[in-house]
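Note that this complex is displayed minus one protein chain, with the remaining chains in position.
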Amino acid sequence: MILVLKKSATDKEAQHIVQLAREWGFKVNLSRGVERTVIGLIGDERELRDKPLDVLPGVETVLAVLKPYKLAASEGCPEGTRIVLPPVKKGGRTVVIGGPELCIMAGPCSIEGREMLLDLARLVKQSGAHLLRAGAFKPRTSPYAFQGLGNEGLRLLAEARATVGIHVITEVMDVRDLDAVAAVADVLQVGARNVQNFTLLKEIGKLRKPVMIKRGLASTIEELLMSAEYVMSGGNHEVLLCERGIRTFEPMTRNTLDLAAVPVLQRETHLPVIVDPSHGTGHWDLVAPMARAAVAAGADGIMVEIHPRPEEAMSDGSQALLPKTYVRMMKEIGRVARVLGRKV
Amino acid sequence: MILVLKKSATDKEAQHIVQLAREWGFKVNLSRGVERTVIGLIGDERELRDKPLDVLPGVETVLAVLKPYKLAASEGCPEGTRIVLPPVKKGGRTVVIGGPELCIMAGPCSIEGREMLLDLARLVKQSGAHLLRAGAFKPRTSPYAFQGLGNEGLRLLAEARATVGIHVITEVMDVRDLDAVAAVADVLQVGARNVQNFTLLKEIGKLRKPVMIKRGLASTIEELLMSAEYVMSGGNHEVLLCERGIRTFEPMTRNTLDLAAVPVLQRETHLPVIVDPSHGTGHWDLVAPMARAAVAAGADGIMVEIHPRPEEAMSDGSQALLPKTYVRMMKEIGRVARVLGRKV
Amino acid sequence: MILVLKKSATDKEAQHIVQLAREWGFKVNLSRGVERTVIGLIGDERELRDKPLDVLPGVETVLAVLKPYKLAASEGCPEGTRIVLPPVKKGGRTVVIGGPELCIMAGPCSIEGREMLLDLARLVKQSGAHLLRAGAFKPRTSPYAFQGLGNEGLRLLAEARATVGIHVITEVMDVRDLDAVAAVADVLQVGARNVQNFTLLKEIGKLRKPVMIKRGLASTIEELLMSAEYVMSGGNHEVLLCERGIRTFEPMTRNTLDLAAVPVLQRETHLPVIVDPSHGTGHWDLVAPMARAAVAAGADGIMVEIHPRPEEAMSDGSQALLPKTYVRMMKEIGRVARVLGRKV
Partner (left out) sequence: MILVLKKSATDKEAQHIVQLAREWGFKVNLSRGVERTVIGLIGDERELRDKPLDVLPGVETVLAVLKPYKLAASEGCPEGTRIVLPPVKKGGRTVVIGGPELCIMAGPCSIEGREMLLDLARLVKQSGAHLLRAGAFKPRTSPYAFQGLGNEGLRLLAEARATVGIHVITEVMDVRDLDAVAAVADVLQVGARNVQNFTLLKEIGKLRKPVMIKRGLASTIEELLMSAEYVMSGGNHEVLLCERGIRTFEPMTRNTLDLAAVPVLQRETHLPVIVDPSHGTGHWDLVAPMARAAVAAGADGIMVEIHPRPEEAMSDGSQALLPKTYVRMMKEIGRVARVLGRKV
């Protein structure tokens, strides 16, 4: 940690800081510059993160040397994390997330009924995608909107998983539902609104089940990594990160998909990075271009929403792909992946 | 709801929409303009909010006529909601939030220990403030940071409440803690990170206990009102709203305190509006100016953090006021309130 | 234009609005709904844009039916605008921007000297790119920073253009430099900071010279189109639009590159869309992934910065590609373009 002192800081103030730092067990490097005195504190900086060093008399600015994430940082696993999902049934496919093969997650926003879910599960599997996404518990801005089928939805999801033989990812919003969701899902999803629901993250940290954490509308990349750190510090190291758009001033899209987060995350962390262009844009006609772009940017996977009749969807119909559009998109991203040395 | 059709929309597409709307039980007003055809759907618009009307063939734009909040809207209670906290003990003070008297909430960010809490509770009471704020459960960005004293903190808070005779507000983060927190708190607090934790909001809706909902870092004013609507639609109508800063590109403050939200909310809703300049700015030296500004803007109350030794605070020390600065601020806001026809 | 009246609006207020609208030459469609009365004004909405209809007594909300841009709107030129740059010298290449072939613009941020510029111009040409970019006039946040070589830079640029035989694009910041810049440049550039320098846009509207307008840090897509409209309404229809990142709360990148703006613009306008991943990210290691992503999203071209020794660059060295990295990027985007039916 580096403290820049005010021009007006006195020797006494500087000495007080030096003494304090030594009491805390830090070595000190004091450097008098032309306009400012700078004090470097040498030791485990993370112990100082909590301390409000900026209120110490004489201090102008506090500069951190290290990133606040440890377990999620690239240094810890330079070869990159691979998350392995064992086959759904004997002889089925093993899915590896984070390797050369992209991981495609597709399905309806909400589980709306048995037939529809089974049909889409089959479509998703046939298209070559890896996971069926479908929400049983739905976070909705309005209390008057459809809130998901809940446990009945989970039951249908389990049936689709078993019948079709496809891995599933679904959102968990409530710590009290965690066991029920974990019993069905191959990958848990923490939604954008729960990215800093630390209660939920801590409980997931106790499980041994992969989890995908979606970036919040106001999350910095660093905060997203700190949310992953919550889960990892609990012992659960199988974390995927998902860029799904941040909130900006632009009204023509639902969110602003921050695709540069993909290469930034790949520099900063060893965790796989998924992109969700459905929520990232909010409009079905923008989904395929942004899915292609995400793959071109180097994402480890894509999550998209599909619906057989978007105009009748019970949630987020505006951003749902028709099955035929989805299939065309799959071909396009496959071609892009291949020329960049990956495959779908 | 109003649908603007594309210039290229056909008669058949327009007729399809008209027919659909009638099937849904809406009257239809079709108006052919110079460049666009416009279809108005007359009926209970809120039933249409969930429908992805923008994906209907021929539709260019969908314009909503009504605000999505009902119970929170001004129309429902034009005289404004007043929340009454009965005395802590016999003969004690009744606190009314939302009336001519401002409501001041002050105290430490976290409960750090018994002595400190009791001392601050006394100071807060003597200064004329109405509620002691103090966190037992702390949402922290880092899993390595102090997470609050938890139930032990609640116990200390109950003791301070009883001993000093002051109402208390404290945050609840986890549905499983709700009973324990509600047993101690006069007002529950839902923090900025949980503003769209719909699980928590629904459970609070079942209680009959006042709750203050803090605006999220990425919450629009409309979304904040929808979070209040979640609680109110459950039957709990005693909701306070708190502006505490939104996330913008400006790095010199922790958040950007959106004080115009105060008069906007007072136009849109009958619920009382509190401002938190401590989180809203993140720096102690900006707290008093922004507290004065909040009162001048017409806020119904203020929430601030104080600490006897900010440099030793276990959380958010940078934004804590020293007791003497706090007392000076109280005098200033009292003077501002009085010349604007209110009192502290 | 559609006016939604307040619930409390009186008949008299509604009648006043109807009368006013008729005086302005509009037909009126009045529709009484369950909760609100809605008045549609039928006529040339653009005449109403300037009127503060929301302050009319009884009005709650004003909803626009039409987009405010006319000449830039897709409807005006559904087949898309192609901008043709005639050969620099006899027998040279004709460049077409907006057709199936991508347009690549590359070069140093600033013109720093003769040798360096000529070397890079040759590299850019050899790599298959179409325009040399290089700044003579540099908008810099600090008055103490290098401000560009000015007219001497223009002279060097003209020399590089003639010697190497490559088209050039360069920024104009000052109306007084317009003639000098237009005498050298094949395409003028209006920088992000000047996107609403209406004085400059109007003057460029009088020229018959292609211009690329960069989106401002706080420009909505609609505002960017309105800036194009300024130029086009002056008679100059050869406008390119450039997405180069907007300002958000994320500090790990210099700006947030809004790639979804590419398909949105392609839906909204017939003008070609270029992406600048150098300014869009601010870090050289993010440029190639974002260039690939831009091409995959469907951009009509790419603008990137290169420098032989970035650590010695006089401006924006952090985001400059080394020549070898640039050449590798060119190959990658060529491959992506080809599998999506375009070419470089």
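First chain written, first letter: the chains are A, B and C, and each begins at residue 1.
Quick note on the criterion: a contact is a pair of C-beta atoms (placed from the backbone, for glycine too) under 8 Å apart; a residue touches a chain by one contact, two chains touch by 3 or more.
Remember, predicted model here, so these are calculated numbers, not experimental data.
J.: Which listed residue, C:135, C:153 or C:216, touches the chain dropped from view?
T.: Touches the omitted chain: C:216.
J.: If the hidden chain were put back, which of A:29, A:94, A:126 or A:163 would touch it?
T.: That would be A:29, which touches the missing chain.
J.: Check each of B:240, B:257, B:274 or B:330 against the chain that is not shown and name the one that touches it.
T.: B:257
J.: In terms of residues, what is the contact footprint of the unshown chain on chain C?
T.: With respect to the unshown chain, the touching residues of chain C are 46, 49-56, 68, 139-147, 173-176, 193-194, 196-199, 202, 216-218, 223, 226, 229-230, 233-234, 246-247, 283-284, 310-311, 313-318, 320.
J.: Using the document's contact rule, name the residues of chain A that touch the chain not shown here.
T.: Output for chain A: 2, 4, 7, 29, 31-36, 38, 40, 42-45, 61, 63, 65-66, 75, 247-249, 251.
J.: To test your reading of the contact rule: which positions on chain B touch the chain that is missing from view?
T.: Touch with the absent chain occurs at residues 218, 220-222, 246, 248-253, 256-264, 267-268, 280-281, 285-286, 289-290, 292-298, 332, 335-336, 338-340.
One rule holds for everything that comes next: only the chains that are shown with their structure count from here on.
J.: Is it true that over half of the residue numbers where chain B touches chain C are used by both copies, so same, or is it different?
T.: The interface is built from the same residue numbers on each side, given that over half of them are used by both copies.
J.: Distance between chain A and chain C based on Cα centroids, please, to the nearest Å.
T.: Those two chain centres are 31 Å apart.
J.: Between chain A and chain B, what's the gap in Å when you average each chain's C-alpha atoms?
T.: One centre to the other, that is 27 Å.
J.: For chain B versus chain C, what separation do you get between their C-alpha means, in angstrom?
T.: Centre separation, chain B to chain C: 39 Å.
J.: Do you know which chain B residues sit against two or more other chains?
T.: Where chain B meets two or more other chains at a single residue, that happens at 247.
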